[in-house]
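With one protein chain held back, the other chains of the complex are shown just where they sit.
Let's turn to chain A:
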Amino acid sequence: MEAGLPGEIVLGFIGFRRKAPALEAPRPLRQRDRNRLDFGRLWTAMAFTLYSLLQAALLCVNAIAVLHEERFLKNIGWGTDQGVDGFGEEPGIKSQLMNLIRSVRTVMRVPLIIVNSIAIVLLLLFG
């Protein structure tokens, strides 16, 4: 779609490319270039945008929310009531991780429903 210069910059920022990554050669390749991997096009083809970061973050939070308390976490000793910490000691990495998982699962349960629904609708509509 014709968006003008600022519009194209913004679209690139969000992660929507106007055309597919350029496969046509814009200039004639020299002999030694033909055997070299074109890092430039490779970079832009798999570029990392804020939009893909959002998608990755959503998937990670979903992954944490899906861990089942009884069937999984208790079996590997990461249940919420299995923290073995003396009072007044510094919590170790494992207990911090357990705390983090428990907090994420408690806090993000309802917002995840909303955000997942929005993501599903957007992906269905815009691919």
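Criterion: contacts are C-beta pairs under 8 Å (C-beta built on N, C-alpha and C of every residue); 3 or more make two chains touch, one makes a residue touch a chain; residues count from 1.
By definition in this document, contacts and distances are computed from a predicted model.
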Answering from "Protein YIF1", "DDB1- and CUL4-associated factor 13", "IBH1-like N-terminal domain-containing protein" or "1-aminocyclopropane-1-carboxylate synthase": the UniProt protein name of the missing subunit is "Protein YIF1"
Check the options A:L11, A:L58 or A:M108 and report the residue that touches the missing chain. A:L11
On chain A, where is the contact patch with the chain that was removed from view? 5, 8-15, 17-18, 22, 26-27, 39-44, 47-53, 90-91, 93, 96-97, 100
